[in-house]
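For this view, one protein chain was removed and the others were kept in their places.
Presenting chain A:
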Amino acid sequence: MVMYLVEVELKVLMAEWNAFYHNEDEDEEQEEGEQTSGDYKVTGRDSLVFLVDASKEMFIKGEDGELSNFDMTMQVVRSVYTTKIISSYRDLIALVFYGTEQSKNPRNSFKHVYVYHDLDEPGATRVRDLDALLGDKGEKLAAETMGSGETSLGDALWCCANLYSDIKYRLSHKRLMIFTCRDDPHGGNSTKDRQAHTKARDLKETGVMIDLMHLMKPGGFDVSLYFRDIVSPAEDESELGLQLKPCDKLDDLRKRVLAKEQKKRSLARIKLILDEGINMAVGLYATAVTARKPGAVKLYRETNEQVRSKTRTFQTQTGSLLLPSEIKKAQVYGKKKIVMERDEVDAIKKFDDPGLYLIGFKPMEKLKLHHHIRPAIFLYPEDDQVKGSACLFSALLKKCSEKNVFAVCRCTPRRNIPPRFVALVPQKEEVDDGKVQTKPPGFNVIFLPYADDIRNLDIPHCPIASPIQVNKMKEIVSKLRFKYRSDAFENPVIQQHYRNLEALALDMVAPEETDDLIMPKVEQMDIRLGPLIDEFKNMVYPFNYNPDVKPAAKRKTADDGGGSEKKPKVEVSEEELKNHMKNGTIGKLTVPLLKDACKQFGIRVAGSKKQELIDALVAHLGS
């Protein structure tokens, strides 16, 4: 069991790699070989415990219908659950309430602690459970099932510690978040205070990071009063965490939780080499990876249990299994089969040892916007590998952004990967009003195209609009202004997929509707623009010009569900085919025609090569 899981973990990591370097390993077998030789550490699973205050104070609604702290917390917790299901379902999450009237925990040894969810992978049922705790209904349910009672943070922490020890998986990252609006939970009871401190210390010693998500209360939340010694110190010396103001907005809280919740995992740790003997250690992090629908799992029809796949390579003639040494690789060029050993195929891809080799610097304006071939990655120093890296890195970062230059490096991220050139673009740290980091300090690594990656286009003739026309368009543009945020658009394809799964998992009648956020809000736009559109059209289009005409015909058919109006299909009759065969002219027919012919006679063809199609037809019609 454990082994299997570790393997999966590794696969998850590999998947991340492949999202970046998917092109580099066309060769399946090799990929498997490389899976084991990555530079990153294979760790266990991440875990996250939400420890939520359920005292009466949490349920107080703000004036003019603002959310109660409890409601706000539950919404955020729910969104963490659903994100985790999509992004990293193997992570474990628990939800524990303290300050409750009722008690529910494994051995029921703690009073006023209610374990709503113990540490486990989030699933559909758990999301439903959370939905039940939202809004007014949720408040009612909470009051009925748990109620509000005495508080002992010490017991609550102790109970959480037990949750960890009951886990059979290896945990790589343990985080506990306390949500509360009470800065003095025990009302001055020093015994309880002390007990909680001791328990918090114990937890921290076993590697649990404790964060405080303090919420707004009348009179402000004084962290120094009590919680200062409970929470884990910030990673740096800035004590940023403690200067934070309490959250009073849902979005802030969500942001703050998400920022803490995501475990950084480096794609690789490599050297940034300024020159021979000047090596810094840096980690590469993927900050934006195209999320895809996860692959399907193969299940045994009878039991719905997952099956494993095994791949074997064997000799067709003798049927014996082949050893790696009995296999070679080949490519055919110019009618010639060129053969290489398997390790030669690898060796060809080797240019450098892994590393970022500094070539030089260029002014920022030399970085062309359209020189984009892959999503960027992020670079941050790793002082624990090479001491002094952070200092040199920091100096480099500071000077690069001061001088407005970027560094050009040759980048070999892993063994046996041909180099790519990258631009290291300095990024200064930025924090928002709530002191939450919005941009971390470091370099963004932008991949640069080679000559082969840039295509030559025949540039068409471009007429130029007059200033009046441009000005009218400016009005249109200004009417439709909005503030773009990179996290504003959900992927409708993935969302729909998970809605479907949710519906199936929970036996719902129909999946929940998804909002397609990347659909233009045409009506609103029309209203905003008013007469501007017609004014612009009158300026640029002649009276009878209709841009939709030609493509419109096509669009209509698309709506009708199928390109039935495409081109009239030319079908070949059986007789014609036979004639062609007789005269040996069947090769003159086009592939689509041959395909149609195959379909017509209900012939299944393995490939789609012309010869394969012809062979199949001849076999069918011949004789």
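Please note the rule applied: contacts are C-beta pairs under 8 Å (C-beta built on N, C-alpha and C of every residue); 3 or more make two chains touch, one makes a residue touch a chain; residues count from 1.
Just so it is clear, contacts and distances are computed from a predicted model.
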Name of the absent chain as recorded in UniProt (options "X-ray repair cross-complementing protein 5", "Sorting nexin-2", "Aspartate aminotransferase" or "Thiamine pyrophosphokinase 1 isoform X2"): "X-ray repair cross-complementing protein 5"
Contacting the left-out chain in the complete assembly, out of A:Val345, A:Val572, A:Ile603 or A:Leu621: A:Val345
Hidden-chain contact residue, picked from the options A:Arg107, A:His461 or A:Arg604: A:His461
